[in-house]
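As you look at this complex, bear in mind that one protein chain is not there, while each of the others sits in place.
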Amino acid sequence: MAEINATMLGASELLPWALRLAASRRVLAPIAGTDGAVRYLPVSPDATLVFSGGRPVRGPKEHFMPQTDPLFTFTGSGPAVALQPVFNHEPAVIFGVRPCDGRALRSLDNVFLRRRETDAHYAARRGQTIMVGLACAEPGWGCFCTTVGGSPAGTDGLDLLLTDLGDRYHVRILTSAGRELLEDTVCSPSSDTEERLAAEQHARAIVRLQLAFDSNRIAERVTWDSPIWERVARRCLECGVCNFLCPLCHCFDIQDETTADGGIRFRCWDTCQFDEFTKMGAGHNPRAGRKERLRQRMSHKFKYLVEEFGQAGCTGCGRCVEMCPVNIDIRAVLAELGTVPSAEHPAK
Amino acid sequence: MNELVEAMRGTAARLLNGKEVALVLGYEAGSVSFRTAPAFIQHAEDAPRLVWNPFCTNNLAAYLPELKGVGRIAVMAKGCDARSIATLIQEHQIPREQVMILGIPCVGMIDVEQLLVAGERGPGTTVTCGPDGMLTVASAGGQRAVPLSEVLQGRCTNCEHHVPSIADEVLGNAPAPIQASGDAFGAAAELAGRSAEDRRAFWRERFERCIRCYGCREVCPACYCRTCFLDKPAPRWTSKANTLEDTWMFHAVRAFHLAGRCVSCGECERVCPMDIPLTLMNRMLAHEVQEKFGYTAGLQIDGIQPLGTFESYDPDPAEHA
Partner (left out) sequence: MKAETKPVEKPASSSWEPALVAFLCNWCSYAGADLAGSSRLNYPPNVRVVRVPCSGRVNPMFVMHCFKRGFDGVLIAGCHPGDCHYAKGNYYARRRIPLAKDFLGFLGIEPERIKFDWVSAAESGRFVSVVRELTESVRKLGPFAVKARNGFPSLPTGVQVVNE
């Protein structure tokens, strides 16, 4: 008998399912906190899962690459220093992952798994985490996933894809891990009508997303000396909102915190927009100005990563667009690149 | 609104053509109809880029300290922005003669998150501002009329300084004042009335959300230290780890560094991606500074701020007095 690839889950089944899974692993879902902020937090019986509306302001990147990621602790000093590695990764399930955030994992995989070295922490988390996706019914005003090869119903990086049909979810089974996960809950077969409803919702969402810029051969158009950098970067405030909210920005710093007889070494998020990003001990800074750092951000995402891995470092989630305090819109910048002449690519 | 925009553009062109200023700081259209972006106008022919609408929320004073060497700068300043500029002049971050303050009497800025309801947050939504403070929100679901007064940012409903306290030129006429719906200390007063344990829990929950993006610090005109205490390796006041205690320390210290200097422009809270109610701290401190020292930030361009001085009759807090 052919394996079924879709099934239906009652909406009221979702939280009980998540809670049952939480008995044996870490289960995260988008949960509303006070003042409106939605984050991926461990589920609890009184949690309000937020599945409607736009994608949560924070994605699940934090689970794979925690903002503060201890590497080891150390005690003693001198020749008697003892290191205690910190390596405690548990199986996990993340519910409500939007397709842009799922696809973002591919980019993180490129960086942490596919270079000469494999990042053990990332690999452990990635290998033990099941991603239950949620198709977007309502793209945000900053969203542009379709421009960069994604979709509000994309399946990249996900094990299951849920589509909200009101009182029930259409569930598309994408991997064996996803299939296995469903054994902990009650599903029923999907009907043709339900398949059609899900497809229609996806199509409606896709249609709402205009192409924001021409992503064809974008890497060639991200040029070093374009006058855009200076002009746009003038208003940049050098905060970390864009990079910290990005589902796949991954630059990190390594810091030590010590006390009199020991300490801890950890990784923490860094952002190319901070002045200190490449500032060196003696004071030299290869990216001293905002122009250099804005160019760095765009080039890293749309040129260097493309040249190295064939995939842009952007899934069009739109968070940076919507949250930038000064409305630096990455779509507008990319649309303009290639239309404004520069020395590397004179106007045709 | 239109004649104000014309006045802005005309003034900017005149100042640049006459070489009275080297740069005009204002607002230009954003990438959507409900956002604007800070504009740096250096040529008179670019003056038509300037706009004015209830989305011109950015506090442009934040750019001034670094522009010191540029030459004379004209800045579009709402009431709150003008107070920030006054504070910067008072603190010798920019000479008075280098800034030309173009005051704009302000009827308030829109809280976009409050304005756009479910169904309107997607692509294609436009917001237009009509006369008499009526907004039209057009989205895939239809059209909706909203009075500006219902969707003002919190800091605007409490504003006592719509008309800039300091200005070289005032553009446009003073508008009808906004009916303040609460006093500036209001929400902070409610929190202050709760138990210490409640307040600890309140702030713990908020600070736990902080992602240390420093959007609040960077958008703030009063935060201009070349090396912030957060970035000093020695002494190490806060770790780069976002443990609760380090994040708590960050916010506690930054808020206290702004005591008597913050003008409650509210930008910190607007830009916070995690919806942390930062201005509660600033409002509490502004209230205390007013009560204890009779001082309000941004209403003077000289003199010494209250924590930089003392009086022999300051109350003596020592219990054994």
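Chains here go by letter, A and B, matching the order in which they are written, and residues are numbered from 1 within each.
Here is the rule we go by: a residue touches a chain if its C-beta (ideal position, glycine included) is under 8 Å from a C-beta of that chain, and two chains touch if they have at least 3 such contacts.
Predicted model only: the values in this text are computed from it and were never measured.
The chain not shown here is touched by just one of A:180, A:200, A:225 or A:256, and that residue is A:256. From the options B:20, B:66, B:169 or B:245, the residue with contact to the chain not on display is B:245. Chain B residues in contact with the hidden partner, per the touch definition given at the top, are 188, 191-192, 196-204, 208, 229, 234-237, 241-246, 248-249, 252-253, 255-256, 259, 281, 284-285, 288-289, 292-293, 306-307, 310, 312, 314-320.
Going forward, only the chains that are shown with their structure count from here on.
Per the touch definition, chain A reaches chain B in the complex via residues 33-37, 39, 52-54, 57-58, 67-68, 138-141, 143, 208-210, 234-235, 237-241, 244-245, 253, 255, 257, 266, 268-269, 271, 274, 276, 321, 323, 325-329, 331-332. Touching chain A in their complex are the following residues of chain B: 30-32, 35-40, 58, 62-63, 113, 118-119, 121-125, 140, 205-206, 209, 211-215, 217-219, 231, 236, 239-243, 267, 270-271, 273-277.
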